[in-house]
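This is the structure I have questions about; it appears just below.
The other protein chains are all here in position, but one chain of the complex has been omitted.
For clarity, chains are labelled A and B in written order, and residue numbers in each chain start from 1.
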Amino acid sequence: MSENVTLEILRYRPEVDSEPHFQTYTIPYEEDWVVLDGLNHIKDHVDATLSYRWSCHMAICGSCGMMINGEPKLACHAFLRDYRHDVIRIEPLDHFPIERDLVIVMDSFIEKLSSVKPYVIANQTKPLSEGENLQTPLQLMAFKQYTLCINCLLCYAACPQCALNESFVGPAALALAHRYNLDSRDDGKEQRAEVVASNEGIWECTFVGACSEVCPKHVDPAAAIQQTKISASLDWFKAWLLPGAHQ
Amino acid sequence: MARSNKPILWLPFAAGGLVAALIIPVLILITGLLMPLGILPLPYEKMAAFAHNPLGKLILFGAVALPAWHAAHRLRMTAHDLGFGDGVAVKVIWYGAAWVLIAITAWALILV
Partner (left out) sequence: MSRRPYIRKVKRSWWLARRRYVVYMVRELTSLFVGLYCALLVVGLLRLAEGRAAWDGFLAALSSPLGVLFQLVCLAFAAYHSVTWFALTPKAMPLAVRGEPVPAKAIVGVHYGAWAVVSLIVLIAAGI
């Protein structure tokens, strides 16, 4: 007994389409298939023109983020068996321009990511002869959760503030800034604050919490941002009380 | 991009959120249910005595002003979510309303 699943996929080819439009495909239903397997089946056997990003097929590379029945998901992480009797509607990630079919333009994210200086910034450079930086398990535990981001952009697709304001730095970038601010080897909080504590940084966030709900790696960017709001407010207050004092 | 001055709006918002969460429900329980039912009459002498007391004034001010600010800031952000933008008009309306409430509260507590 062979069963089928219907996929409605948003197509957009700039050279022939003035606007995106849905195209319907039928794929076999397999108990162990994910949506990505369906897309690969289409590409290999039905319509080679379908464009989409993918790589690891195991929810670690962050490439295959897309809207599946209106929810941001990794295509390799969405099982056909969970959509058993539905038509599966597949669209590119919300809140990004569409490059082609399911491929989005993510340049803005790359800029936002680099703007928060996502690397250890040390006040003093240690000479190699002094050996490596030491970190206790407790010190690692303080920021480990925020290291797990795979830059899949599901959080940006879920966040209404990303929808309403293109310049919002966004959940993943702010969570990563928090990761470095919490790292015992790092002294760069002040430098990052220029972007992180700006109006387009943490202050655009209204704690909707959708970002943390959709994150496949449980990074909890919403928590990172709220913690940063408190820390940035205390820093602001300290600076106001003691102008000119540098941390 | 520059460091934002949002904290001056946000810190009282956060404080107001906690105060509102802890005290507003019981106040509404009293004025909206227990008093109308006659269980807590809230006689003038008792209320005025509380409001005459400097500590009483401080408590009343905090219980009204902080939640009012919390509401104003949150409604400003919600106005933006609903498509009304984040311009001068939105800020004036909501923070203005909060300041009016705060000013009247202070004035009433001084007069009482």
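Just so we're on the same page, a contact is a pair of C-beta atoms (placed from the backbone, for glycine too) under 8 Å apart; a residue touches a chain by one contact, two chains touch by 3 or more.
Quick caveat: nothing in here was measured; it's all calculated off a predicted structure.
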| item | value |
| --- | --- |
| Visible chains that the absent chain touches, using the contact criterion stated earlier | A, B |
| Full-complex contact with the absent chain, from A:Ala59, A:Leu148 or A:Ala163 | A:Ala163 |
| Interface residues of subunit B (partner: the chain not displayed) | 17-18, 20-36, 39-42, 44, 46-48, 50-51, 60, 63-64, 67-68, 70-72, 74-75, 77-78, 81-83, 97, 101, 104-105, 108-109, 111-112 |
| Interface with the undisplayed chain - residues on subunit A | 12, 14-15, 19-20, 70-71, 94-95, 97-99, 105, 138, 141-142, 160, 163-164, 206-210, 213, 220, 222-223, 226-227, 229-230 |
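Simple rule for what comes next: only the chains that are shown with their structure count from here on.
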| item | value |
| --- | --- |
| Where subunit A and subunit B are represented by their mean Cα positions, the distance between them in whole Å | 37 |
| Residues of subunit B touching subunit A in the complex | 1-8, 10-11, 14, 77-78, 80-81 |
| Of all residues in subunit A, those that touch subunit B in their complex | 115, 160, 164, 193-195, 197-201, 203, 206, 229-230, 232-233, 236-237 |
